[in-house]
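Every protein chain but one is kept in place in this view of the complex.
Moving on, here comes chain A:
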Amino acid sequence: MRPETNPLPVLLREISTLLAKDFRLEWRQRAALGGLLLYVGSTVFVCFLSFSLRGGTPPPPAWNALLWVILLFAAINAVAKGFMQESPGQRLYYYTLVRPQAVILAKILYNTLLLTAVALLGLFLYTVFLGNPIQDAPLFVANLLLGAVGFATTLTLVSGIAAKAGGNGATLMAILGFPLMVPMLLLLIKVSKNALDGLDRSVSQQSLLTLLALNMLVGAVSYLLFPFLWRG
């Protein structure tokens, strides 16, 4: 590679290469992607079956809680395989080619796109099967997208940490990730409740801003810490 005076274009090029690699890998191992979609689909269907026992749609609070539980577990499953499917040899190979900042940013970006797709698809299936009590749809979807970004930024570094520990990575990831996500989830659930009830948007503004700030904070900390994680 020829020497570049400005490091930013190099970083961007590395990120786009890694992102393309992740998409290609995902496409070649479609079973994992299919498994994820099936996971979301079957949980929604189980919810539908249990609620249909008592005549149709759940009350809005239950609707809200279930949606976030489904998205949370889907997110953990989706992100968990990111770093874990890579062998130590593969990691060493990347280490010689690109800088760690590119790896973490590409991974966060990839997970964000993946989780956004999963969240939107999940919401679609969910409203098809369990009804649509949302009164302020744009706010709800915006909040959902913020949630996807937040899950992706938090869980990406956690999955990197869990992958280092080896062994039962998915369990460790749940243990490490859940408590970190609780504050974020509380905010998300609150805003989505506001959107469900169609409250005035000024009510949710402060929570949305906090969520945005939290996402940026987590992203920045991941960016700073990942090089240390990778050095091993």
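Methods note: a residue touches a chain if its C-beta (ideal position, glycine included) is under 8 Å from a C-beta of that chain, and two chains touch if they have at least 3 such contacts; residues count from 1.
Keep this in mind: contacts and distances are computed from a predicted model.
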Unshown chain, UniProt name, "Heme exporter protein C", "(Fe-S)-binding protein", "Protein translocase subunit SecD" or "ABC transporter permease"?
-> "Heme exporter protein C"
Among A:123, A:144 or A:161, single out the residue that touches the unshown chain.
-> A:161
Contact set of chain A toward the excluded chain (per top definition) | 154, 157-158, 161, 164-165, 167, 172, 175-176, 178-180, 182-183, 186-187, 206-207, 210, 214, 217-218, 221-222, 225, 228-229, 231-232
